[in-house]
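Note that this complex is displayed minus one protein chain, with the remaining chains in position.
Residue numbering begins at 1 within each chain, and the chains themselves are lettered A and B in the order written.
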Amino acid sequence: MLIRNRGPARHCAAAQASGVWVLVEQQHGEPHDVSWELLGEGRRLADTLATPLTAVVAGAAEHGLEAAAGRAVAYGADLVRILEDGVLRHYRTAAYASALAGAARAHRPAVLLLGATPLGRDLAGAVATDLETGLTADCTQLASDPESGCLASTRPTFGGSLLCTIETRARRPQMATVRPGVMPRPEPDASRQGSVIRERVDLAEHAIVSKVLAHLPEPREDGARLVDARIVVSGGRGLGRRENLALVRGLAQVLGGEMGVSRPLVQAGWAAHGRQIGQTGHTVRPSLYIAAGISGAVQHRVGMENAEIIVAINTDPDAPIFDIATYGIVADATSLLPALSDAFSRARPDPARAGEGRRYG
Amino acid sequence: MAMHSVVCIKQVPDSSQISIHPETNTIMRQGVPSIVNPYDLHALEAALTLRDRHAGQVTVLTMGPRSATAALRRCLAHGADQARLITDRAFAGSDTLATALVLAHAVAMLHREQPVDVVFCGRQTIDGDTGQVGPGLAGRLGLDPLSYVVEIDSLDPASRRIVVRRRLGSASQTIESRLPCLISMLEGTNQVRFGSLDDVLRAERAEVPRWSAADIGLDGSEVVGLKGSPTRVRRVFAPDPVERPTQRLETAEREPADAAAILLDALARGHPELLAELVGAEVARTGAGRTGLSC
Partner (left out) sequence: MANRFDAIVVGAGPAGNAAALTLARGGLDVLQVERGEAPGTKNVQGAILYADALERVVPGCRRGAPLERPIVEQRMWMMDESSYVGTHFRAPRGEGPPGRYTILRAPFDRWFSEKVREAGALLICETTVRELLVERDRVVGVRTERAGGDVHADVVVLADGVNSRLAVVAGLRPELRATEVALAVKETVFLERGTLEARFNIGRDEGVATEMMGAITRGMVGTGFLYTNKESVSVGVGCLLAHFKATGLRPYDLLEQLKSHPAVAPLLRGGEAREFAAHLLPEGGYDSLPGMHGDGWVMVGDAAHLNNAVHREGSNLAMTSGRLAGEAILKLKAGGRPMTARNLSAYREALARSFVIKDLHRYRRVPRLLENNRQFFTDYPELVNHAVAKMLQVDGIDKRTKQREALRAFRDRRGLGGLAGDAFKLWRALGSRGGR
């Protein structure tokens, strides 16, 4: 076992680096939505730093990387670098890390962003080690200083109750992974122009130890649509009994939305983890979030406070959820929820459609 | 052929017992017990299972303060064979890059004592919460990094081939690799065993050897601790309260149906487009004011 420690000389110094890079994450030709969110954020950073925004798309020929590159331009990239090689057919940490680190070494970006997905976090850890640079995980806010070119990455810490801001001063690229669902997804602009460059990937299959024997898409878990839902109705411990969760689901259906829950309900086995909103669950930013019987602990709030409109229903007039609500109603959720379902159904112009669910997203 | 596994574990404060002081916004650590990072126990159990199948040794390793000995002891009580604490003031302030380097030197040292076949890590720590140390350590040691492993399907000590299954977001992969490799176990994949009485007695009595920076060849090094850490924490602060004027709807003493109507009315006034979307109606042409929905 040998230790790779090429010392400080290995990383790139601040003065030599420029440009913001975003990795467009894809598996088997399916780009991850966080990529577009990252491009929106990357665009903002690049504009502040007056530097181009580059999207990096990595994969194999059959993944249709050109299509992804086109979308990346529509979402704001000035330039797309395609890393294409058969070796990149399946995600393997060593292969992807080698390809991405190689490109970064060749072109010296100042900032390199990845989604804080399982793949993104794994890959970022490997790349940062290879480049001997700083990496901040699971960020929820990014800011750049045009003077110093420094990236301030902010992430939750201590269970989401506090935030901390981390910087990488001397080394480049400044790396961060960004939590999916936190940054707004920009409107794609199909008329945007950008250039696409194919990079040489110097990878030999025999140099990669791992071989993928099988790849299976997992069945989508319960709550998979939650992240994209325009309407989310969530229930918490204040519902009191498991049966009352049906009232939440009922209203969500009437509104054509999705049901979410706070963590205690997942722990009690009332709902699948895929339904959990918050720090250890999903982050959502729907148009409307209705919180019924949820106290509004920080760990829950970080997952929903970016909703456009928040309606809070709670029997306790001092519940912290009211601090962030657009509309606060001090009421018993178990009686108000059915009343709301009823009121919304009846407010439909066409009674024939009452009660029928509609889907968004 | 006996296997030697090294499991990297970390002692962390039990986050379920940390809370933030409601008024001063400072962390209330008072009396918060330290535990073994729960994710790491899945790694430990995976290593113990390998030992069940192939015989051999399980070494637990941590970099941390002297008090982290307690965490190592707990791992011994779960059945690990031996433990090493890497501790030195020079390591204080290490970020994930520097931590991975220190651990790499320690593993290389252990490797010299007895060749290492698999290095295990947890998916992430509940305090650092980065999941970066595992891939970083693999990079330093030139080991094939296998992350999010759910199960070790097979391992053949003779040919040194290992097949694992791992979960990557919405897909799962079966991967074949070679020893030595680095495995980061996914949480919830197994349940750490309850050690025997002899394990616990041995754990309590054990001397846990400590290695300093010098012991692992990192004396006076510029690449560990704060100096070797490219990242700097600039600020720790409480989240801003989201600025959002809250409108309290007066529903006290009202029947649920009336309370519901009051909300619909408020939406009609403040957010007519949203309400229209909710009920599948055209936005009332008469302006944002009355929609008559509340009757």
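Following the convention adopted for this analysis, contacts are C-beta pairs under 8 Å (C-beta built on N, C-alpha and C of every residue); 3 or more make two chains touch, one makes a residue touch a chain.
None of the values given here were measured: they were computed from a predicted structure.
Novice: Could you list, sorted by label, every displayed chain in contact with the chain left out?
Specialist: Checking the complete complex, the chain left out touches B.
Novice: Thinking of the whole complex, not just what is shown, which of B:M109, B:V163, B:V200 or B:A257 touches the missing chain?
Specialist: Of all options in B:M109, B:V163, B:V200 or B:A257, contact with the hidden chain holds for B:V200.
Novice: Applying the definition given at the start, please give the residues of chain B touching the unseen chain.
Specialist: 19, 21-24, 28, 30-31, 33, 77, 194-201, 204-205
Here is the rule we go by: only the chains that are shown with their structure count from here on.
Novice: Which positions of chain A touch chain B when the two form their complex?
Specialist: Listed in rising order, the residues are 1-5, 7-8, 11, 27-28, 32, 90-94, 97, 117-119, 121-126, 128-130, 132-138, 152, 157-159, 161-171, 209-218, 220, 230-231, 255-256, 287-288, 298, 302, 305, 308-311, 322-332, 335-336, 338-340, 342-344, 347-350, 353, 358.
Novice: For a test of understanding, state which residues of chain B touch chain A in their complex under the given definition.
Specialist: 15, 18-20, 25, 27, 95-97, 100-101, 104-105, 107-108, 111, 116, 127, 129-136, 138-148, 163, 167-178, 180-181, 222-223, 229-239, 241-242, 244-249, 251-252, 255-257, 259-264, 266-267, 270-271, 274-275, 277-282, 293
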